[in-house]
Structures are given as structure tokens and as C-alpha cells.
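Presented below is the structure to which this report refers.
Here the complex is missing a single protein chain, while all its other protein chains stay put.
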Amino acid sequence: MKLLEVKGLTKKFAGLVANDSLDLEIDQGEIVGLIGPNGSGKTTFFNCICGVYPVTKGSVRFEGREITNFPAHKICKGGIARTFQLVNTLMNMTALENVMVGAFCRTTNTNRAREIAEELLEFSGLPEKKDILGSDLTIADKKRLEVARALATKPRLLLLDEAMAGLNPTEQKEAVELIRRIQREGITLLVVEHVMQVIMPLCERLVVLDAGKKIAADVPERIANDERVIKAYLGERYYAKRATLRSE
Amino acid sequence: MKNKILLLCMAFILVAAFALPGCVPEVAPPEEEEEEEEVVEPVKIGAIYPLTGPLAAIGTEIKQVVELAADIVNNSYDIDLPFARGEGLPGLGGAPIEVVFADSKGSPETGLAEAERLIEMEGVVALIGCYQSSVTETASFAAERLAIPYLNPESTYPGLTDRGFKWFFRNTPHDYTFSETFFKFLEDLKEKEGLDHSEIENVAILYEDTLWGVGTSDAEKDLIAKKYPAGAEYNIVADIAYAHEAASVTSEVMKLKAANPDIVLMASYLSDALLFQKEFKALDFNPKAILAMDAGHIHPDFVSTLGADANYIFTREVWSLDLSVVNPLIGIVNDIYYERHGKNMDGTTARSFTGLMVLADVLNRAGSTEPEAIREALVETDIPPEDLIVPWKGVKFDETGQNMYGEGVISQIIDESWHTVYPSEFALRDWVYPQPTWAER
Amino acid sequence: MGRLKPLMVRQPRIFWRKNYIFALAFALLLALPFIFTAHFQHHVMIKVLMFTFLGCAWNIIGGYTGQVALGHAAFFGIGAYTSSLCYIWFGLNPWFGMFLGGILAVAVSAVINYPCFRLHGRYFAIATLALGMIIRLLFTNWRLVGGALGVRLPLLPESLWNFQFHTTKLPYYYIALVLCALIFAILYKIERSKLGFYLRAIKESEEAARSLGIDVAKYKLVAMSISVFFTAMAGTLYAQYILYIDPISLMPLMTSILICVVPVLGGAGTLWGPALGAPILLIAIEYSRAWLGGGGRGIDYMIVGAIMVAIIFRPGGLTSFFQGPRFRQWWRRIRG
Partner (left out) sequence: MSELFIQVVIEGLLWGAIYALVAVGLSLIWGVMGILNLAHGDFLMLGMFGAYWLAILLGIDPLIGLLIVTPAMFILGLGIYKSLITRIVKAPRLTALLATFGLGIFLRNLAHFLWRADYRMLGDTLVGDRVITVSILGGTNFISVPKLLAAGGSLAATALLYWFIKRTKTGRALQATAMNRQSAALMGIDTERMYMLAYSLGIACVGVAGTLLTNFFIIFPEVGIMFVLFALVAVTIGGFGSIHGALIGGLIIGLIESVGGFVGIPALKQALVFAVFVIVVVLRPRGLFGWAD
């Protein structure tokens, strides 16, 4: 049984097809990357899985259970957590409180929630920031906080939406380490990413979207040389140039 | 941590705030009988009226007229009213009256609070007010609890005197009495005009949706159901309550037009009365007569604003300027008022004026500012009609505290002023019936 | 994963000091009506407590959850009407009527407010305002419940059981004080519980809240229900205190607005905000009227209006004065 099984997922916005019958399967314990140029429908795909947008057609199954069009909070309860592309930190709450909100998903005890939150802040490398207000954190810390907060809901699948965007190389490296650590905890990850250099070594499989369609799905090495992917990413001209270079 | 300091601060603010009024001089202890000079402590009377808010216009006028009444008592005027010629109240060693005003804002709760404040912190010996029946309800309750006499000169909701209160007295006739006058007048009208029963049969009732308007319409409906007087029959063809804060009254007028009544019985405050009369004209609504329940329709601004368009309205009154022919006091007092405020008095202010004059009489007879003495004097009140500026048979309270001798008259606006047309002993002019249509004016 | 740190070790000295201040303040509140003894002063104190209570109740939906409800006067009225009419019609003791009123208010709010929860910010505010106006107009014209004539409560011998006191206002003051203590205790608990965290999360970002497994509509409903339940309870207190209720003076827009000015002035979404806002606002209202209202020129309302405008100079409310680093430093110094 696959952990996540998406079949023929289609999402239309007033005639515009954002996702065109996408299929995706994720196995337990994998890190799968979802890449594609801007506007290719990655975030929409995320939002459809997480119940933010109602799906036009198709089905989503998680651990064999049908979860298509479940409301967002139920999907979270069901074991899928996510982060946001544009950070969505709870600004007037401290870092600790941010994570505690997530922890309350699995416990009603405040002390227990605080314990979980403190553990996760340490896990994600923010232990000394716990009393700082969300609005006062740096962008990198906010992203990390979001991951910690999502982890606090004890997910079995974690969806990361551009967790590296806007980070400097050092911070990116730390983020990669964090993702690896999360995987080691036994959590499956679906990572949307724009920064190719980071995602290539990290993921076991890559899925490439372009204009709402899946154009490739394979191991990173092969994706890097896939002509459709290069075309989609870099445009026809670049591909042509590259082809000439190679033929020489 | 910060919570505690907050608590401290809160406590501090509380203490400071309550301490402040403590610094204000409270009731000065009555000086012992050391009358070296003629310095007599004034007698304080509390007056609660809506001085701000939607009814502020009327409240302010009442305040002015009560000040005038106090002035007449306190200073020497050459008028045939009790206490006018002398200064102060002889029964209290020439003590002047000091009226302490308070603002009810038209809210029963505020009326209650202000009554308590006036009694305890200002040391008033009696209260008058509060115009609106709902406020009188609670303010008089405060007075009852604190055992201070309360004289109500202008609230007409009948239920106020049903409460078995010991300290509550009402000077004005109430809505039931007034409504009876309406129907007696209609009988008289039919008889004098030689009208058949069917010619005044369909009645529309139009009233604003607060305590006063609803109470009035209830009295009217009750009387119609009882076939008052003597088997008179009326059909209620429209029973329309309207929201007092609505800007547009056209749908109400259209409903009236659809019902096509002979007579419209109205209960409106000034702003609505003005709006309705304007719309009646604009939409060409022509009943045979409009009978109004004082308030808006007796206010001087009703005529001064509408001019000739205000004509032919019948209104229940307790006072009318033209009655000065019968009772010259009316003209004299009104002249003084007009001189000071550039306006004529009306039935409301005349009643408030009477209220304070009655209280002056009571205090004088009580000869003391002890509440019990004042109450006894109130019970024994028996003021003859010639001492009043309203056409009543006098002032005398029954066991519920209601003035038994209060009466209403009916006046009609003709040539842009009010003329008493009923009862016949006060009538100085014939009525105009039916009212001409708007096209004929 | 990381080792747990012990939670907030309480040092006995601070603990003692904390309770000392608290006890002192509470003793002061208990003694206050004996320091200032006039009925009017008692009236002001009762109003301050009542609005503290109402402000706290509003704070749950408006402050913590960030849903600006502008129709709370209607629920205040429903509470007052329910207990009064239940007594008159069925002879039900007002103390039970108080809870019945709360339950009825919750039921009404669940029906009419639930559809509004999908509205955001100002739309929610205006929709609740309109609903409040509708309820008021219905009560004004509903003859079964007295309509515009209102309801006059029958006078009973004074006793705690009857919830009526005629010779003194002290019991009303202490009842209001107990209610305030109750709501403070409840809010204190809520602030530290899952519910409190969820409500604050909803205020910050509904999208994030949903992604963290929070059923936003459900928690808004819970917050609204708690809020209107207490608001209705205050309505019963008011009815038993004034002993005469009518829709026009019980449920005006002004009351709805005042209910939310109290916590906003003190600091919306803070525990102590209403306790700070209510004394300042209500004392300003009552005493400016007492001193200036008799002149009949509206100066007292001008002051109230100015206070409401003045909030923009300190949008965080008065409690924000006590939250800056400078204040904390100062506090640490005096604490030694």
C-alpha cells in the first residue's frame, strides 16, 4: 500500500486548468521532490491535497483512505502536515507558542504540549529563540519554526512548500540537514522546491510539473538530463544551445 | 508578573476615581438656627430630563421652563401666581428653590442612577421628571427606595400609578384619560355636525414604537373595543406602529392611503410628526381629520417649521395659548418665557411648569424639608384652578398618587396657531371639519 | 531528542509577593463599597464591574479570536428577557433564569452567527451589527414579550434567592464581583489551555490554523458561545438590578459598541484589558454626566467620544504600557 496515492487530480480556476489529471504515488519513508517552473501548479497541487481548494476531478488517498476534498483541519488530523510558501507564522505568539498550537493537535494537556514544543524547537535548532515573538524572527528562523510547528502535529507525511526559498547557502545547508533528520524520524516528505542544486542530492525521486501537467517523474540524475525538463525550465533556446554545445 | 502591577494600577485608578467625587462638597450640614442675616439655605429639588440624545430638544425646553418657574418663585414678579410676588417660600422662612438638573440621556438605567445621585450626593428633598415614561418608571423607583417624594409632571403611561408606590405622585392626566377625551370629542363632533354614524367610522391608528406611543395606542384600542362612550362603534382599518428612528415614512403613509380611513389617530414625537405631515402633503393623503396625541403636534416648532401645512390638525392638549383669554396667567407666563427663549410654551412645558409650582406649594405647606412632611403635604394638596396655568379643575391626588382633576382639551391648528375647540366651555373658536384636501388649500 | 527542562520554578519569595499583591487588591475591592458609601458610587462600581464582565465575555470572541462582533447588546437583552419572563410566566427563580438565558443566547447565536463565520473582518462586524439591530427591532415589536412597553419585574422581598435588593446595592456589587472573579478564573484557564491557543491562532491566521488541524468554524462557534453565554448572564444581573427592561434602552447600538470599547481601551485579547478599560471608560461616562450632564450641552459625550478616538494613539490598549521592555526593567528593579 502506498502512503499517498493521487489519481487524475484536476483543478480548474474559472476555466484555467491549474492541475491537469496528475498522478502521484509516494511510498513510506521517501523524500519526493516536486519541481517545476513558476506557475506550473505546484502550490495548487499542494493545496488540493491539503484540502485548501476543492478538487475539480480525481482522487487523493492517504494510507489507503479516501481523503479527497476533506477539510484542511481533518487532513492535518489524519497525518498530513504542511508548510507555506509565504511563511504563515503566528506573528503575535512566541516561537514556543507557535509550536504548541501544532502540538495541541495530538494532546489537550498544556504541559504536554509545551514539552513536545520544546523538544521540537530543539530538534529544529531554535531552542534559544523560544520566547521570541513570531514577528521578530528572521526569515530562516520562521521557515524552521514552520517546520517545527508542522512536525508538532505528528504527521506521517510532511509537505514542504519551498522551504529553501530566500535562504542563504549556509541556511540552505542547515535546512537540508533538518529535512534529513526528519526523514530519519520516519516521516515521509514531499518537497516542493525551486532551488535545484539543493533538491537534487536530497530527493530519491523527482516529479516535474509544467503548465499543470506532469512531464517527468524519475530519479534526480535522469531528470537533470531530461530534455523536456530542461526545456520547461530554461526555455527552448537554452536547450538548443546546450544541444549544440554537446554535439561539438 | 505584569498582571499584578496591572491589578494594582486598576485598584489605584478605582480608588482615585471614587475619591474624586468625595472631594466635591457634599450636602452642607444644615446650619443651626443662627439667622443673623436673611441667609436661608435654598431648598434643593432634583430634575431629571433627557438633555442629550434624540429627545434633547424637548428636554432642554423643559429645563428652561422649570428654571423659569423656580425664578418666579424665588424672585418677585407681579403675577397672580402663588409665591410670585414674594421671594422664596414663606413657609420655609423665605427659602429659595434651587433646581439641580440631571441628564437621563433617555435611558431608564441612567435615570435611576441620576435619581440616586441627586438624592444622596446633591441632597435634593424632592424629585421631578423625567418626561419619558420608561425613565420615570425607574427614577421613581429609586425615589421610592430612598423614601423621597417624586412628582411627575409629564409622563402619561397609565401603568405608572398602578405600582402602589408611597412616594410617587403624578400631576398630569394619563393616556387613558386623554384617549377618553378623544372619543368624547368625536361624539360631540358627530352630534354638532349632524353626521351619521357611518361617516366617522373607519379609524387608523398610527404611533411610534416606544413605550409612550404603544401605551397610547393600547388605550385607544381598548376604548374602541369597549365602545366608549356609550356604544360608539369604530372600525380599526389600519394599526400602524412605525420605527421611531426611520428616515423614510413613505410606506406608512401609503399603507394609510390604502386603508383610506376617515380619522387618523396619531402619536408622534416632533421629528416624526414633521416628516409625516410633509409626506401627507407630498403623497396627497386626505383623511377627514387627524387627531394627534400632543407631543410632536403641540410643539411650537411644528407650526413654525411647516407653516400653513400644519393647519387643521386636531390635537389633544392640556394647555393652549388662546386660553389666556379665559386664564390671563397663561399669556403672562408665556410672555416671560417668550422673552427669554424666543419661543412659545406648549402643553408639555406648561405641565412641567405646573409641576414645579405644585411642588413649591407643597414645600411651603410642609414647612419643612423632611421627606415625610413633604409627602404628607403632597397627600393633602388641593390647589384651585385659578392658581394654575393649565385648564384643569385643580390639583388633588387620589390614593394612587394620580391627580384627579387633570383634564385634556382638544385644540386645532387653524391659521398657524392652536385654538381650543373642545370641551365647549373652553372653546373659543369653531373647528374646521372635515379638513380640506391638499388640493383645496 | 532534547531533554526536558523543568517548567517555571516558582521561588517561594516571589510566590508570596505575588499573592500578597493579589490579596491586597482583592481586599481593596471587597472593602471599596464601604469606603465610598453613596448609592450612586455603588452604582458606578456595579457598572464598572458589569462592563468588566461584559468586556471579558466579548474578549473571548473579539479579543482572543479576533472576530469583531458588534451585536452583543442583543444577547445581553436576551439574557435579561429570558430570566425576567421565565420568572413572570413560570415563576422560575432568576438564578436558574440566568443560566437558561445563557443557554438560549447560545442557541440563538449558533443559529444566526454560524453562517457569518465565513465572513472576514469588517464583513463579520457589519453582519453581527445588523443581526443585533434585527433582534432589537423584533423585541420592540413582539407584543408577547412586552414589546416597546418593556417588562416590569414584580417586586419581591429582598433576598439572595429572589435576586432582589431594595435597601442596599451592596449585594449587587458583590454578585458582580463574584461573577467577575469567575470569568477571570475561566479566562485565566482558557488562556493557558488548548482552546486559548487555538483561538489566538485563528486570530493570527486562519489558513495556518487550518493547516495545524484546527476546525476554525467549530472553534469560532465555541468562542462565540462562551462569549454570548456570559453576556446573557450579565443581562440577567442588569434586569434584576434595574427591575425594568425595555428593548430600546437595553439593546441599543451604543451598548454593543461600549462592550467592545472596554476591552479595546484596556487591550484587546489580554486578560486584564477589560479590568483596566472598564473603570476608566465607565467612570468617565458616569462622572462626566454627573458633573456636566445637567448643563445639557453634550460635553460629557464629547469626552467619551474623545476617549474612543484617543485609543488610536495607543492601539495596543492600556495594557501595552505594561508590556514594554522598559516597564519590565523597572518592575524587576523595584522587585529587587
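Which chain is which? They are A, B and C, in the order written, and residues in each are numbered from 1.
Here is the rule we go by: contacts are C-beta pairs under 8 Å (C-beta built on N, C-alpha and C of every residue); 3 or more make two chains touch, one makes a residue touch a chain.
Just so it is clear, the structure is predicted and the values come from calculations on it, not from any experiment.
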According to the contact rule at the top, which chains on display are touched by the left-out chain?
B, C
Among the options C:Val44, C:Met98 or C:Leu131, which residue touches the chain absent from this view?
C:Leu131
Who touches the missing chain here, B:Asp175, B:Glu252 or B:Asp346?
B:Glu252
Which is it among B:Leu146, B:Ala219, B:Leu275 or B:Met345 that touches the chain not included here?
B:Leu275
The missing chain sits against chain B at residues 52-54, 56-57, 59-60, 209, 240-243, 245-248, 250-252, 254-255, 257-258, 270-271, 274-275, 278, 281-284, 301, 305-307, 309
So that we can see where the missing chain sits, which residues of chain C does it touch?
62, 68, 115-116, 118-123, 125-127, 129-131, 133-134, 137-138, 140-141, 257, 260-261, 264, 268, 297-299, 301-302, 304-313, 315
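One rule holds in what follows: only the chains that are shown with their structure count from here on.
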Once you've mapped the touching chain pairs, tell me: line, ring, star, complete or other?
line
Averaged over CA atoms, how far is the centre of chain A from the centre of chain B? Could you give it in whole Å?
75
Counting only Cα atoms for the centres, state how far chain A is from chain C in Å.
43
Chain B touches which residues of chain C in the complex?
18, 21-22, 24-25, 28-29, 32, 35-36, 38-41, 43-45, 47-48, 137, 140-141, 147-150, 152, 166-167, 238, 242-244, 246, 248-249, 271-272, 275-276, 279-280, 283, 286-287, 289-290, 293-296, 298, 300-301, 319, 322-323, 327-328, 331
Residues of chain B defined as touching chain C within the complex
1-11, 13-15, 17-22, 49, 51-52, 56, 59-60, 63, 100-103, 105-110, 112-114, 116-117, 119-121, 134, 137-138, 141-142, 145-146, 159, 163, 209-211, 213-215, 218, 241, 243
Chain C contacts chain A in the complex at 1-2, 4-5, 7, 192-194, 197-198, 200-201, 203-205, 207-216
